[in-house]
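The other protein chains are all here in position, but one chain of the complex has been omitted.
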Amino acid sequence: MAKFAPRIKGDQRELGLGRHITTQGRLINADGSFNVIRHSNSFWDNAYYDLVTMSNWRFFLMIFFTFTTINALFASLYLLGGTEQLSSTPTNSYFDAWMHAFFFSSQTITTVGYGHISPTSFSASLLASLESFFGLLFFALISGLLYGRFSRPVAKVLFSQNALISPFQNGTAFMFRMVNPRRSELVEAEVEVSLAINQRDEETGEIARRFFRLDLEISRIAFFSMAWTIVHAINANSPLYGLTEEQLMDANAEFLILLKGTDESNEQMVHARKSYISAEVVWNAKFSPMMGRTKDQVKMEVHSHKVGEYEHLN
Amino acid sequence: MAKFAPRIKGDQRELGLGRHITTQGRLINADGSFNVIRHSNSFWDNAYYDLVTMSNWRFFLMIFFTFTTINALFASLYLLGGTEQLSSTPTNSYFDAWMHAFFFSSQTITTVGYGHISPTSFSASLLASLESFFGLLFFALISGLLYGRFSRPVAKVLFSQNALISPFQNGTAFMFRMVNPRRSELVEAEVEVSLAINQRDEETGEIARRFFRLDLEISRIAFFSMAWTIVHAINANSPLYGLTEEQLMDANAEFLILLKGTDESNEQMVHARKSYISAEVVWNAKFSPMMGRTKDQVKMEVHSHKVGEYEHLN
Amino acid sequence: MAKFAPRIKGDQRELGLGRHITTQGRLINADGSFNVIRHSNSFWDNAYYDLVTMSNWRFFLMIFFTFTTINALFASLYLLGGTEQLSSTPTNSYFDAWMHAFFFSSQTITTVGYGHISPTSFSASLLASLESFFGLLFFALISGLLYGRFSRPVAKVLFSQNALISPFQNGTAFMFRMVNPRRSELVEAEVEVSLAINQRDEETGEIARRFFRLDLEISRIAFFSMAWTIVHAINANSPLYGLTEEQLMDANAEFLILLKGTDESNEQMVHARKSYISAEVVWNAKFSPMMGRTKDQVKMEVHSHKVGEYEHLN
Partner (left out) sequence: MAKFAPRIKGDQRELGLGRHITTQGRLINADGSFNVIRHSNSFWDNAYYDLVTMSNWRFFLMIFFTFTTINALFASLYLLGGTEQLSSTPTNSYFDAWMHAFFFSSQTITTVGYGHISPTSFSASLLASLESFFGLLFFALISGLLYGRFSRPVAKVLFSQNALISPFQNGTAFMFRMVNPRRSELVEAEVEVSLAINQRDEETGEIARRFFRLDLEISRIAFFSMAWTIVHAINANSPLYGLTEEQLMDANAEFLILLKGTDESNEQMVHARKSYISAEVVWNAKFSPMMGRTKDQVKMEVHSHKVGEYEHLN
C-alpha cells in the first residue's frame, strides 16, 4: 500500500472525526448520515429526534398503534368493575361488551362523547375523566410533534449520484453537481469539500486517516436557487495532484461534502452532507446540461431530475 | 448591440445565478421571486412551503374543501352498510339519509358528538372511532400550519416602485427608497445592490450576463424602523459611470436589491428582494419627503404610502 | 445655543435614524420603543405583532369578547329559521329562546356537544356543522397565538432608572447598570452605547442631530447572569470630554443603549433598548452594591430590585 501515500501536502481540516477512525468503509453514508454505531444509555436521548425524523408512514402507524393500544387498555379497565359500569353494555358475550367499552373509550379519548354510551358508576366516571384528560395531552403532544416534523429545517438538496474528474481549463478538476428542487431559495449557501485519505505515518509506520480541505472555484453564492456545479481544480496545490484512479481506490479516498445555507421559507440555517467514495468518482466525463431557457428567452428552466446525468468523453 | 459594452470594470459578485442565464427578461420579478421555472419530481418538496405561503383565502378554502370532502366520503361509508347504521336515519330518501350521515360525520370529525345521532352498528362505531381519530390529526395539522403561517419570518418592507438617477453631491447617484411599515424594528439591516448587465465576451464574442456589486453610501444601519434611501454614487469607480439611459436599456440592465435584517418581533433573520429593470429607473428626479415631525417637534412621523413618490427635476 | 457645540469629535455611528430627526424630544422612550408615529396603510401589517405583544389581560379579554360575539351571532342565525330549529327551545320568550340558542352555539363552537340541545332541522344541522369547524379553527389560531406569545424571545433585562456620571480612575465616567432577573443566562451579551446630540453645521448653520459611539470598558461578556455595570470613561477621546451638565441639557443629549445576547432558555437572540436623556443622568453619584455572598461564602446573591439604587457623593 506504499504507492498510495505520495506525501500529500495541503490544508489539513479538523472535522472532529478523530484519529481512531476506521481506514476501511465509508465515513458518511449515501444519505448523509455518519457511518457510526452509537451505544447510548438512554432511550430518551433520541426520542424527540426519532419522532420528528421518522417517515410519515411510520409516524402515522406508530400513533395509530398507540391510540388503539390505549383504547384497548381502557376498555379492559372499564370492564374490570363489571358490565354495569357503562350504559347499555351488551351482556351476551364478553367480546361484545369489550368492543362496547372500546368504542366508549375511543369516544372519550377523542372527546367526541356522543353520550349513547355513558359511564354509570363512580369508578367508570372517574376513569373516563382521567381518560379524556390523557386524550387531550396525547393529541396536544401529537400536535406539537406534527408541527415539529413539518417545520423542521431540512435542506432538500439533490446531489449528483457521481462526482466526476473532468477536463478543466488546462488541466482537470474534481466536480459534482447539486440542485435545489424547491421553490424556496437557499440564501448565502456555502460548500466545503474535504478529502479523507489513508496515509502511512512516516515515523510509526501506522496507517492513519488524514483530512484535507479542497479549494473550490466558487464556494459561496448569494442564492442557491437552481443548479450549482462545484469545481475543485486539480493543480499543483491540490492534494489530488498526480494521483491516479487506482491510487485513490487503494488509499480508500472519500470526498466529504458539507453544504450550509439559510432556507428562505423559514429563515433557518440548514445543513446537508454528502460523500463520494472513490468508486463513485467517474473519470473523464462531463455533466449534461440541466438548465435552459423558455422558448421566448424570458424565463429560465431547471430540470432537477437531470442533476446526475453525465457523458463520458472520448 | 456593441455600444452597450463599454468594458465595465468593478467588483464582480457571485450571486449563484450562473452563466447560462437568459439575457432577456428579468431575473427577479416585481414581488421578489426568481423568474425561473423549476421542474421538480416530487409534489412533497414544496408542500409545506406552499401551505404556509399561499394567501389566507386560498388556505381557508382549501381546508374547508378538504373538510367537506372528508365528511362526504365518510357519509357515504356510513351508508354502505345500510340506513340502520346510525340512529334515527330518515328512510324516505337516499339524499335525506346521506345528509343525516354527513351531519353525523361532521359531528364526529369535529368531536362535537351531540349524540342525537349515534352509531348503532359495530362497523359504524368502528368507522366513527377512526373518523374522530383522523379528525383530531387533521385539526392538529391545521393548528401547526396556522402557527407556521403567521409565525413565518417575512420582511414586510415596501420598496419605491421606481429607482431614480438623481443629482448627488457633484455628480449623480442611483437611488431607491424603502420603508418599514411595521411597528417592529428590523435590526442590523443590511442592503446589497448588484447590477446585472449584458456584456460581450472579448474572446468568444458571445453575450453573457455579468454581475457587479454597487458601492453604497450607507449599506448597514442599526435600526431600520422608518424610511431608508439607498444611494449609490455614480463616480469613476461605479460600473454605471458614463452609461446613458439608452445604453442601460440596450444592455438589459437590472438592479438586484437584497435586504436582510433581524425582525425584532420574533428575532428571526428576514430577507427581502427587489429588482429594478432599466425601464423602472427614472432619470433626473428626486424622492418627495415622507418623514416629518409632529407640530410639537417631539415625535417623528413616517408616511409609508409615500415611499414611491418622486418629482422630476427641471 | 452656540455653547453646546464644542466641535465634538469621535466615531460617528450610523443608527438608521436619519438626518430629518427631530432635535427636541427623545428618540427612544423609557420602555425601549422608538418615539415615532408610523402611518401605515394596512391593519394586517401589525396584526400578528400586536396579538403577541399586547398584555395578557388585553389578549384574554379580546378573545373572550370574540368568543361571545361569535356565539351571539350564531345564536341569532339559529333563530332565523324559527324556534323549531333546535330541540327543546323554550317558546315563552324570545330572550329565553335566544339564550337557549346561545348555549347551543357555545356547546357547538367548543365541541362540547352535550346533546341535550341538538339541531333538528336541515339548516340548523348545516349551520352547526360550520360552527364546529370554525370553532376548531378559532381555537387552533388561539393555540398558535398563545405559543407565539410565551415563546417570543424577549430580553427581560432591568436597567437602572438613571445613568450616573461618577468618579472613575483619575477622571470621571458615564455609567449605568443592568441586571438579568431571570434564571436563564444571556450568553455572549454585547452592549453598544451611542450619544445623540445636537450640533450646528459649520457651513449651513443648521442644527442637526449627530450620533457618536462611546467606547466602553467592557462591552461584551460571556454570560450576563447577574448584574453588569457599563462604564464609559470620559477621557480625551470621549465625545463627552469637557462637557458640563448644562451643556448636555442644552444640546438635548440622549444616550442610546443597545443590548443583544442569546437567551439560553430558547437559544434565541434577544435585543433590549434603553435611553437616558440628559435629565436622567445624575452627576457625582455611585451605584449602591447589589451583589453579595451568602454567609457561608459559598454562593453569590443578586438583589435585582436594587439595580437603580445610587448614592450622591459629597
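As written, the chain order gives the labels A, B and C, with residue 1 at the start of each chain.
Just so we're on the same page, a residue touches a chain if its C-beta (ideal position, glycine included) is under 8 Å from a C-beta of that chain, and two chains touch if they have at least 3 such contacts.
All values derive from a computational prediction rather than experimental measurement.
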| item | value |
| --- | --- |
| Sole residue of A:Asn71, A:Gln85 or A:Ser143 that reaches the chain not shown, by the stated touch rule | A:Ser143 |
| Positions on chain B where the hidden chain makes contact | 111, 113-115, 143 |
| Interface residues of chain C (partner: the chain not displayed) | 63-64, 67, 71, 99, 102-103, 106-107, 110-116, 139, 142-143, 146-147, 150-151, 156, 181-185, 187, 189, 218, 220-228, 262, 264-267, 289, 291-294, 296-305 |
| Missing-chain contacts mapped onto chain A | 13-18, 20-25, 34-42, 45-46, 48-50, 52-53, 87, 107-108, 111-115, 117-119, 122, 125-126, 128-129, 132-133, 135-137, 140-141, 143-145, 147-148, 152-153, 192, 258, 268-271 |
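Keep this in mind: only the chains that are shown with their structure count from here on.
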| item | value |
| --- | --- |
| C-alpha-based rotation, chain A on chain B, 0 to 180 degrees, nearest 5 | 90 |
| Chain occupying the most central position, where position means C-alpha average | B |
| Euclidean distance of C-alpha centroids - chain A vs chain C, Å | 39 |
| Shared-contact residues (touching 2 or more other chains) in chain C | 111, 113-115, 143 |
